[in-house]
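Each chain you see keeps its place in the complex, though not every chain is here.
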Amino acid sequence: MALLDDNRLFPTDPAVRGLARELYETVKDLPIISPHGHTDPRWFAENAPFPDPAQLFVTPDHYVFRMLHSQGIPLEDLGVPRADNGATEQDSRKIWRLFASNYHLFRGTPSRIWVDHALQEVFGVTDRLSAASADAIYDQIDAQLKTDDFRPRALFERFNIEAISTTESAIDDLKWHQMIRESGWAGKVVTAYRPDAVVDPEFAGFAQNVAQMGEMTGEDTTTWAGYLAAHRKRRAYFQSYGATSSDHGHPTARTEDLTQSEAAALFSKALQGTCSAEEADCFRGHMLTEMARMSLDDGLVLQIHPGAMRNHSAPVETRFGRDKGYDIPTRTDYVTALHPLLNAVGTRADLTIVLFTLDETSYARELAPLAGVYPALRLGPPWWFHDSYEGMMRFREMATETAGFYNTVGFNDDTRAFCSIPARHDVARRVDCAFLATLVATGRLDRDEAPEVAHDLTYRLAKEAYRL
Amino acid sequence: MALLDDNRLFPTDPAVRGLARELYETVKDLPIISPHGHTDPRWFAENAPFPDPAQLFVTPDHYVFRMLHSQGIPLEDLGVPRADNGATEQDSRKIWRLFASNYHLFRGTPSRIWVDHALQEVFGVTDRLSAASADAIYDQIDAQLKTDDFRPRALFERFNIEAISTTESAIDDLKWHQMIRESGWAGKVVTAYRPDAVVDPEFAGFAQNVAQMGEMTGEDTTTWAGYLAAHRKRRAYFQSYGATSSDHGHPTARTEDLTQSEAAALFSKALQGTCSAEEADCFRGHMLTEMARMSLDDGLVLQIHPGAMRNHSAPVETRFGRDKGYDIPTRTDYVTALHPLLNAVGTRADLTIVLFTLDETSYARELAPLAGVYPALRLGPPWWFHDSYEGMMRFREMATETAGFYNTVGFNDDTRAFCSIPARHDVARRVDCAFLATLVATGRLDRDEAPEVAHDLTYRLAKEAYRL
């Protein structure tokens, strides 16, 4: 039995489905451009085997463990590590069985498609995951993981990844990237500049992080000028490991454009740890504008990923730490929030700012109107909870009429779940072809134009926007 | 002529429609579980005939009279009672004619489907309601209402209602429920605990209500401890009449988790009538958390129905009183508002909190991400203005990918319009089957899994979530 329907995600009308299928055939085998994600560069540096099915599919994937947890399964039973080093399940086969016997919870979710895709396409599984099939599938995957064909680099090549970006902290030493480079392996794995630890006064260890950035760059980061110079040097260092973008994950989309003396004064308070919450927020907002100005010089694409309230459950954060599926989207304003940044640099055609959102209400109301006029702005693809069939369809339906296709930047997978990468790109290709086929069938796009748009959305726009 | 299309609400593509129909056939005759609604227990206690067609379909149904009123028909002409006891139309036939001759206003609305369903399925009407058919249909319904087969209990049985919950104030004596029980009739009619009158300092007569609760329970409700004890006793009393849930209809979703001394101090001000608006809001918010804590002990499901601005028109409220169709949804935040409650009890798998919304923008952004991780949370079905084909479809499309099906609780009708109950459940069954058929046709659910999900959405999830 096949886990996947060959015509999945295509329109149901036979004629439109045929059209979508034709378009999909022209793009399905294109190389993967993955300009934003969270795979671990260590995988490609060491090229060690992935340990076992549970540690590949369950324990590190917050989409998976949050759903199981939502139905009352303790995170401990899923092997999610405790922040306090308390006991958690260590038997991967037991974790896998728990996942398998609750696999019905994922009906109708993108995780189901991603997991089924990986099971079938990567591991050759033909039975649906369930309590009954759990052990056999575990053994089937586990055996393959022990072979060379399933090590990270082999999978990278098999996945047909032309380029992938990881994300590292501004004070990361990039040693895994260095190791990849020195290995002589041809896989293109680049980094991205993520400066949260040194631009957010509320980040744990902010002052120490800034001091470390000073040491790494030989700049005096106790001064505003030295701090900015240190950023420039770190950005250049990241660029030497292929970085073409920076990435910023603030709680809101707030930006500021302070005078240099105002900014210096805030920076000084931030170092001393005396910023109020409002001042910290203001400083973060101002740093987006500073980063954009640096981008005008060094060409890094500026990515803004706002709108998540992180670690919503205090008890869970205390017990398990950050990033345990308890990040919840909030209403996000862009029109007022981005005003200072856009007044400063928004009309520059030599700058690319990619906006993401977790608040779909902004697509038609704010993001498409902004990206549809400001030369510097582009819209990122549906992100996180919206990286899904419905999420992508709503994005195209709500953004295209005002922003067009060419103010968007193709797809990125944003994932740390390596085996889901081909699945996610396949979903995006199918949904885009379904959308284009529907446009053609309803006279909103000519048949002869559609293949070019499909190719652009799959490959060219991501490659060009991110300069990969 | 049939008023209803046999294939109504199914997808238009013939193959998908066939699939939806197949699924629907498996659930259409399942008993109705109605875990939240506003039918009058007196109907089932006294089992008296409903008076006439206008008083059954028009005068008590705010969906119906608000639409007629929106086109300029005075509420008086529809027999809506005046708060000042002023004159209103008393001739039911005239009211019915007004309804009938304006029936075109309901084109494209759920009311049209509900009324047509009741006319055809309950009363055997075959002509469309209009000025021309008004009198004949009036006579046809009126004659049947006078027969025993159309008394409340007979209809209850004919509607195949397995269990229905009414909603009573915390200080209701539940005499109609008592009378039902004593009658020996087998119909399962339970109550639900609605404490607005005794948890909302701004509710008319709050202090008096609290005093009454004290008398009813023998607790000293002038103290915070006695007040809480009185709640516990009333909840137990409601449970003795079958209650499995409490229900809370606050203007916002705000919750608080005060210290006991802070809460006691606020309570004291509330009794004295000296709470500011902000303090009253804070107290209401805190009481949600108290209710949740009581639920941990007694097992009542906690329902939160926030987000309506009640009685929007002051002149209409003055003339006609509350609940006259002038309640308007407002933007509703959940992420911040529920934070105190969820930090207190959100990870408890032995608690069920059912969230409702009138703000659809929260489905994908807030509610599905919250319910998709917190063990205590479940999502209620589309509510009130969204109890409709489009409303249900948007709910499934926006909530399923992140919350799945199993963090939802099936359908409830939330109605005081008795004859619309089978119609509303039928709409929900059709829309869910249409949605599932579309998932199957687009490879997002396997064909063999769909019947189980259809059954769950129709019957099992409501029964289990509400412990009915």
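Note that the chains are named A and B in the order they appear, and that numbering of residues resets to 1 at the start of each chain.
Basically, contacts are C-beta pairs under 8 Å (C-beta built on N, C-alpha and C of every residue); 3 or more make two chains touch, one makes a residue touch a chain.
Just so it is clear, the model here is predicted, and its values are computed rather than measured.
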| item | value |
| --- | --- |
| Number of identical chains forming the whole complex, with 2 shown | 3 |
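To be clear about the criterion, only the chains that are shown with their structure count from here on.
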| item | value |
| --- | --- |
| Inter-centroid spacing, subunit B versus subunit A (mean Cα positions, whole Å) | 40 |
| Subunit B partner contacts - residues on subunit A that touch it in the complex | 4-10, 12-13, 66-67, 69-72, 104-110, 112-113, 128, 309, 312-316, 325-331, 358-361, 385-386, 388-391 |
| Contacting residues of subunit B [partner subunit A, same complex] | 11, 13, 15-16, 333, 335-336, 339, 342-343, 346-347, 349, 361, 364-366, 368-375, 377, 397-398, 400-407, 438-439, 441-446, 449, 452-453 |
